[in-house]
Every structure is written in C-alpha cells, then in structure tokens.
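Here you go, one structure.
Right after this comes subunit A.
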Amino acid sequence: MRAVLRVLAPLLGIVLATVGVLVVIEVVAAWVLPEQEGGLLVPWPEWGMVLAGLSWNDILVRGTAIGVGVVGLLLVLVALTARRADLRLVAPSDDMTVTTSPRVLARLVGTRVRASDDVLSASVTASERRVAVTAQAWDDAPDELRETLVDRVQELLTELPLRRTPRVAVSVQEREGVR
Partner candidate 1 sequence: MTVDMSKGGDRAAEPAAPVDPRVRRRSRSAVARSAGGDRWLTVLIGLVLLLAGVGVALLSYGVFGTGRASRPLLDPIMLDIVAAEPLLWRSVAIVGGVLLAVFGLTWVARSVRPEPRPDVVLNGGADTTIRVSSAAAGEAVASQAETLPGVARARARLVGSAAAPALRVTLWLADDADVRAVLAQLHDEVLATARAALDLRALPVAVRLELERPQPTPRVA
Partner candidate 2 sequence: MRAPLAEPAERGRLDIHPGVLRKIVERAADGVPGTLRNERSIAGIDVGEYGSSARVTVGTGAPAPVDVRLELTLRYPTAVRAVVEAVRAAVAVELDRLAGHRMRTLAVTVTGLRGPSAPAQARLR
C-alpha cells in the first residue's frame, strides 16, 4: 500500500496542478480573446451546453456523483492503510529504535521448527500479535510433538527482544508412509 501511495500522491499533485493551469489559461483566454469561439485548450463551451441541459436529478449526475464519491473513499482507504508492518523490538537505549519485518520472524521460527527431527516441513505466518505454524510430521512422531514445538517457538520468542510477545499457534499434520 505504501508503494501505491508513493505513486498516487505525485499523480494527484500533477492532476491538481494541471487543473489549476488550465483554469487560468481558459479564463485569461476568454477574457483577452473574446472573438475566439470555443475554448483554447479545453472545449469548455461544449461542456457548458451539455451541462446546461442537465438537471440535478438526472441519472448521469447521480452516476457521476456516486463514482466520484467512491473514488474519494478509495483514496482515503489507500492513504490510511499505507503503513509499514514492522515488528518492534526492545532497544538497549531510548535513542535507538529497532525494527524487523514479519518475514524475518517467520524465517527464524521456521528454522527452529524444522530443526526438530520429527518435522518434515513447516510453514509459518508471523505478525506482531500472532505466530501460526503448520508443520508436517512423520507418522512415527510422538504425540506430544505439538506441545514440544509450541515450547520451542516460545523459547525462541523470549530470546528475541520483542516489544510484544506474539501468541503461538501450532498445528501438526501427520504424513503417511515410511520415513
């Protein structure tokens, strides 16, 4: 979303600037060159005729208004959701801010989970509040594997100086077949 905002914002600026420049040019041209029929760059007299034939309760006006409203809503939503999904860590001193990405946490958790011999593969989703592990285990894996994995992950989370310790959810699927 931040990438979208970074492109959108200058585009909006260009649109505003263009509208401003066109308004100035057309008004000045209509003033200085009254014999010129039609607009200089923008056919505003034709637009005026079309608009004059419309009334507020026209279907075209309704549709355009709703469209404009929707565009406005989208802009507001894009702008408000353009945030970095950083995980904050505790720093040794107050003049330091330490952050990392959820991806890094997911990789660390995944490495720790896969280090267990009973685990065949694992996929991890991590966020500031929650870490979810889906592990595939060999069929001869012990029943307490899930609890063991939860403990391992929580141990890892306490080793990291995270501001907020995420809740851990581990689910284990057993795989048929011989190891």
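The working rule: contacts are C-beta pairs under 8 Å (C-beta built on N, C-alpha and C of every residue); 3 or more make two chains touch, one makes a residue touch a chain; residues count from 1.
Basis for inclusion: all candidates are chains of the complex that A comes from, given by their letters.
No experiment lies behind these values; they were computed from the predicted model shown.
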Scan 1 or 2 and return whichever one touches subunit A in the complex.
1
Going by the contact rule set out above, which residues of subunit A touch candidate 1 in the complex?
2, 5-6, 8-10, 12-24, 27-28, 31, 48, 51-58, 61-62, 64-80, 82, 84, 86, 89, 91-101, 104, 107-108, 111, 159-161
